[in-house]
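Structure provided below as structure tokens; questions to follow.
Removed: one protein chain of the complex. Kept in place: all other protein chains.
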Amino acid sequence: MKLGRSLLMKGLSLLFVVIVTLFLMNLILGATGFSDRMLTALVNDQVRIQRQTLSQTIQDPVELQRIVDQLEETLIQAYGLDKPWPMRLPQMIWRVMSFDLGHAKTAQTFRGSTLIKDLIMERLPKTVLLITTSVAISAILGLTIGTKIATKPGSRLDRFFSNYSAFSYAIPTWWTGIVFILIFAQTLRILPANGMYSTPPPTVPVARFLDLLWHAILPISTLVLALSGSWIYLTRTMVLNTAQQDFVNVARAKGLPENLVMRRYIIRVAAPPILTNVILGLASSLAGAILTETVFGWPGMGLLYWNAIVTVDEGLIIALTFIYTVIYVVARMILEILYVILDPRVRY
Amino acid sequence: MLLQISDLYMSYLTIRGEVRAVDGINLSLESGEALGIVGESGCGKTSLSLGITRLLPENVSTYKGSIVLQGQELMGIPRDRFRREVNWKKISMVFQGAMNSLNPVVKVGPQVAEPLIIHMGMKKEKARPRVIEIFETVGLPEETYDRYPHELSGGMKQRVVIAMALILNPPLIILDEPTSALDVSIQAQTMNLLKRLKKEEHMSMIFITHDIALSSDISDKMAVMYGGHVVEVGTAEQVILAPKHPYTQKLLASTPMLRSYSEPDFIPGAPPDLVNPPQGCNFHPRCHMAMDVCRREDPPTCLLEGGQRVECWLYGDKNE
Partner (left out) sequence: MGFNARDAVSEFWASHISKLGVALLVGLFAISIYVFASYPLDFGTRYWNSPQHWADYPKAVPPAWTQTFTSQKKPIHTTLVSENPTIRTTGIRSIEFDINFDFRYDDFPQFTSFSISELTHWDDPPIVYVSLVRPDGREVENLLEIAIPFPSADAEPPFTKYVNVPFRTYLPGSPVVHHAVSSFLRKEFDMALTPSEIGRTGPEQFIFGAPDDDGEFTTVLKGSYTLKVRFETFHQDDTVDSIKFVVGGKVFGIMGTDILGRDLAVGLLFGFPVALFIGLLTSTLTTVVGSVLGIMSGYMGGKTDNLIQRVSDVMNNLPQLPILIFLVFLLGQNIWNIILVLVIFGWSGLTILVRSMVLQAKEEQFIEASVAVGANSRWIMARHIFPQVAPFVFTQMIFYTPSAILAEAALSFLGLGDPSLPTWGQILERGFQTGAIFLGYWWWIIPPGLLIVVTALCFVFIAQGLEPVVNPRLRRMR
């Protein structure tokens, strides 16, 4: 099946990317001595806990120390700290993949766990919510406005949005967010400055949902402002290019109604190259999301990143870098699949 | 009389000025006839085809005249009605460059079926056998229906495009350089197909090309265009064997002959600027028989024996 084969190839190459990233990450961790530090911290953690438990039953301090030392030895061997770091590579890779990186320094989940694994699981959906909503809105804006202005190139609306796109390329997303807070939260006081819910959050589901909406307006607007600029311009360019093609003329000669021509002959054909460019811009969309979360205190993984940097929490940073890579790869894969569905010419 | 074009004018507005692409054309076509329109690039032949089918570009400035098809005046018909009743139903077209005439992301079968669905209100399932029928007529196998354009060869794509033009069985088909992008053997195949269709299906067509020899292969009537004007029109034999207009004569003389000992001729100079055409006859700067009057006044249309028409001062006494 042609479709299946090309998708499989894409999937494999993206998987390869994840593996290489993991490998490189751990290589760097080992070479810079971070993995040593981290694992030592893990060992010390466990030793400490064990010491406490053991001291309940063993009263003799010398005996206690001996057992604890023995325990430490065992742990060091188990974690491979007695060997040079290159030998620990496979183990580390597995550890990163399963997020078994111990505890975060200061961050806590809602329930109080500091396990990195739990933290990521808790924050992930919030980030995904933010990103997908913003991307969806930007896509809709891009398609509607982009096609609209492509029908009248050179018009005032067209020039306005072309300039808007150029500007949005130059404006840092996070600064827009800050300015929004300054205007809407600080000066006008009509929207909240940060967070996902008010404290305390409302319990009634409808009120809770509205509260979420109210908090989400600014962060989503910031992200949409950043993303839609290029989407609109992109759609406009691709639609313009496609509209000049011969088969569009043929469609009109066939007496097809204009909106059918628009849908099937222009937009549908322009979709694959638009999608290609969206894929290319995916990385910066992700970056924008991280920064927006930071600015608005949106309790997703971006904010966790910020937290990790400030508290110099290596374990958290590693986990987050890894999962962002995974998210990126998954998003890419989805888009690539979409592309193959849309453009029959690439199925080999 | 299937088609009668009278005093058709069409111009576009560009940065440099108004381009008079179609500058007063008169043509007629009988049912079952093939009218060949011959001329250099830029002489207005494609604009003529766009003018007949009302596929006007954005920057069109003048569009007037009379086009009567099967007794019905097309010029007055409002846009939407033209789209619904004339486009493809009465006149269909095969564009220059079949390579790009098909939507790349839709299978070819549904594309050919589209006019049936849109204009005839047919259901998709009913349309499919009709399309396969037409495919058979043009010599395409049934599997072609589910193919994408990029999976077909150039010749097959050309046949699809022709099939598409035939699907509603229109009284008139316009073909603009249908074979210029193809290699010679496919060209021959396509021409044979067209000749067969003309004979068996009694198809009326307007065949536009720059290749005068190719045109003579299929055309009953031939019209030579230059600078937006029809400078000569007559039966194919008349135009090929007894060309009256100096341009036609030079055109024929510049066709290389396989077994001739003489060198091919050429026409000095360049095609006229359609924004500022020369005063008088458009061709006079390049004409080897130009007279004084040619430089001053537009040449009249002269009727010669056998129905041949020329726009040239050389035959001024036979003025219509």
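A and B label the chains in the order they appear, each numbered from 1.
Definition applied: a residue touches a chain if its C-beta (ideal position, glycine included) is under 8 Å from a C-beta of that chain, and two chains touch if they have at least 3 such contacts.
Only a predicted model underlies this, so the values are computations on that prediction, with no experimental measurement involved.
The chain omitted from view is touched by exactly one of A:Leu182, A:Leu210, A:Leu260 or A:Ile334, namely A:Leu182. The residue touching the chain not shown here, chosen from A:Ile140, A:Ala166, A:Ile190 or A:Ile334, is A:Ala166.
Screening A:Phe34, A:Tyr164, A:Tyr197 or A:Trp214 for touch with the missing chain picks out A:Phe34. Chain A residues in contact with the hidden partner, per the touch definition given at the top, are 13-14, 16-17, 20-21, 25, 28-29, 32, 34, 166-167, 169-172, 174-175, 178-179, 181-182, 185-187, 193, 280, 282-284, 286-287, 290-291, 294-295, 305-306, 309-310, 314, 317-318, 320-321, 324-325, 327-329, 332.
What we mean here is this: only the chains that are shown with their structure count from here on.
Rounded to a whole number, the gap between the C-alpha centres of chain A and chain B is 57 angstrom. Across the complex, chain B is touched by residues 245-247, 249-257, 260, 264-265, 268-269, 271-272, 342-345 of chain A. Put simply, chain B touches chain A in their complex at residues 53, 55, 83-84, 86-89, 92-93, 95-97, 100-106, 114-115, 118-119, 148, 150, 164.
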